[in-house]
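Missing here: one protein chain of the complex. Every other protein chain is in place.
Then we have chain A:
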């Protein structure tokens, strides 16, 4: 494989030496641009007590282009679709090379704490969220029970 840019090495080292609370990111041994990620559901959210698996890939153009991130655990959330794709501005038009893997993962954790049904990716979920917030949150809690790992 082509040598890894210094910036990626530094970011990876810092993720290990100074991890973000509630988040892990481990590069695959055979592809150091490809990370296995876990995010704990934020306290007070319907995702509380669940641990969600994600995958993250740094394309060749990184950091000029945003990382690619997707949920591997099924999740009921208006900004995350059935294939785990995430609707988050910094992953698309608002990406800046000043952002990092760390900031991306923190933003995803924040998205779990405050879903934004007015900018939906999963339209049916967003509609549910707007019409019947309590019911939607209950369903999100059920899915967390069903599909996410349990926090010990």
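As a convention for this text, a contact is a pair of C-beta atoms (placed from the backbone, for glycine too) under 8 Å apart; a residue touches a chain by one contact, two chains touch by 3 or more; residues count from 1.
Just so we're on the same page, contacts and distances are computed from a predicted model.
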Protein name, per the UniProt record, of whichever chain is missing from view ("RILP-like protein 2", "UBC core domain-containing protein", "Vacuolar protein-sorting-associated protein 36" or "S-adenosyl-L-methionine-dependent methyltransferase"): "UBC core domain-containing protein"
Residue touching the undisplayed chain, where the options are A:14, A:68, A:102 or A:149: A:68
Touch list for chain A against the chain that is not drawn: 1-2, 31, 33-34, 55, 57-60, 68, 70, 72, 74, 82-85
